[in-house]
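Here it is, the structure in full.
The other protein chains are all here in position, but one chain of the complex has been omitted.
Chains: A, B and C, in written order; residue numbering restarts at 1 for each.
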Amino acid sequence: MNGMTPIVKTITKFVGSIILLFGLYLIVHGHLSPGGGFEGGVTVAAALILITLAYGKDAVFETVDLVGAFLLQSTGMLIFLAFALLGFTGGYFLLNFLPKGKAFTFLSGGTIIPFTVGIGVTAAFALFGIFIVLVSFRIFKDTEKK
Amino acid sequence: MTTISGIPIYISVPLLISCCLCFWRIIRGPYSADRIVALDMFGILVISFCVFMAHYTDTPYLMDIAISWAILGFIGTLALAKYLEGKNLDD
Amino acid sequence: MQQFGLFITSLIIWSILTWIPSAEEMSFGVVISIIIAFAFNDLFSHNPIQILHPRRLFYTLLYAPVFLFYCMLANFDVAYRVLHPKLPIHPGIVRAKTTLTTDVARAFLANSISLTPGTTTVDIIDDNIYIHWLNVTTTDTDEITKKLVTRFEYFLKRIFE
Partner (left out) sequence: MTNVLGYIFIVIGLAFDLLGCLGLVRMPDMHTRLQAATKSLTLGTCSILFSMVIFHGIFSVMGLKSILCIIFIGLTAPTAAHALSRGAHLYGVKLWEKTVVDHYLEDRTAKK
């Protein structure tokens, strides 16, 4: 219920939003800098895990529980599949049908940005789902012993 | 000039000596708490490595790796501290 | 109000990360900042605009050199104790009192104590703040409070309360 000490809680307030923003930055800039879908997704999952550690599990689990995590993970897969199937409008699977701008600018990837967003959502909520499963399994085992 | 993966040798050797001292404490430490302290400090040393590589090989995007190492090191240390307290996540 | 403060903070950090920001990157940053402002709405400072009060800014500017001076002093202190062949330390965990009330001020007090000569915060329970001290000279609570805590409390009280 009550997580860690007030000092950790206060610093989490300042740092958590920066971590979430940095994760989204890594996801979106996958074609320009190190990172991409999976790495950014891990950082987003790390932000959620940090809030769970600092505030106890009720702070996050009331918005994202196990079912919600797996639903969002499947949504990420569906985003990827939808943009891959949209390639058939030009001829074949996984076609880069969006306009490609000037090289090394932000919008130079075409469909890479929707693909990495899908992968990022999948990775983030799959890892967070694994974390929830591990935590609740441990609680279940403890209550069973008593 | 002699370099180790792009970093001049008069900068990388002190950092490598520091890393070896951290490793000595990780191997030797009597409690797990000592090992966690050494691991936390090792993470901060890796940030310096990333910054020097970004500077000397002229690849500024390595700074992203430094920032993410700082983030993951902090969260890992908090999780291990929580483990040391010997509590479940719900109390 | 606090969502707006979080939005502005996120936008500033986004423009730092994507330097030099172009128009398309900034429009994407607005979308992401809105997502963050709604995801973190009650996990941020409740009245963020108050840090721009001129009195608080003045004391923040005054606090920075004091803190940096103690930080440098701490490192030379550690260097002296590490390099001395006899290891001159008398460690101990002592109790001190604090008069700060808000959580933000207490967190910054604990972090300041952790980075200054010979001291690390172990825990804060109610008004008691437990400090691990490398060179224990007294065990009296009032004297320790005067020696270790008051020099930061004066500034932090005026910045955060």
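The criterion applied here is as follows: a residue touches a chain if its C-beta (ideal position, glycine included) is under 8 Å from a C-beta of that chain, and two chains touch if they have at least 3 such contacts.
These figures come from a predicted structure and were not determined experimentally.
Peer 1: For the chain that does not appear here, which of the shown chains does it touch in the whole complex?
Peer 2: When the full complex is considered, the omitted chain touches A, B, C.
Peer 1: Considering the whole complex, not just the chains shown, which residues of chain C touch the missing one?
Peer 2: Residues in contact with the chain left out: 13, 16-17, 19, 71-72, 74-75, 78-79, 81-83, 87, 89-95, 107, 110-111, 114-115, 118-123, 125, 128, 130, 132, 134, 136, 139.
Peer 1: Can you list where chain B touches the absent chain?
Peer 2: Residue positions of chain B that touch the missing chain: 11, 14-15, 17-19, 21-22, 24-25, 31, 33-34, 36-38, 40-41, 44-45, 47-48, 51-52, 54-55, 60-61, 63-64, 66-67, 70-71, 73-74, 77-78, 80-86.
Peer 1: Contact with the hidden chain only, please: which chain A residues?
Peer 2: So the residues of chain A touching the missing chain come out as 4-5, 7-8, 11, 14-15, 18.
Simple rule for what comes next: only the chains that are shown with their structure count from here on.
Peer 1: Find the geometric centre of each of chain A and chain C from their Cα atoms only, then give the gap between the two centres in Å, rounded to an integer.
Peer 2: Whole-Å distance between the two chain centres: 30.
Peer 1: From the mean C-alpha coordinate of chain A to that of chain B, what's the distance rounded to whole Å?
Peer 2: 25
Peer 1: What residues in chain A touch two or more of the other chains?
Peer 2: 22
Peer 1: Could you check chain B for residues that touch two or more other chains and list them?
Peer 2: Nothing qualifies.
Peer 1: Spell out the residues on chain C that touch chain A in their complex, using ranges where they run on.
Peer 2: Against chain A, the touching part of chain C is residues 6, 9-10, 13-14, 17-18, 22, 24-25, 28, 32-33, 35-36, 39-40, 43-45, 103-104, 106-107, 110-111, 121, 123-124.
Peer 1: Taking the touch rule as given, give the residues of chain B at its contact with chain A in the complex, in rising order.
Peer 2: 61-62, 64-65, 67-68, 71-72, 74-75, 78-79, 81-82, 88-91
Peer 1: Mind pulling up the chain A residues that touch chain B in the complex?
Peer 2: Its residues touching chain B are 1-2, 4, 8, 15, 19, 22, 26, 33-35, 39, 43, 46, 49-50, 52-54, 56-57, 135, 138-139, 142.
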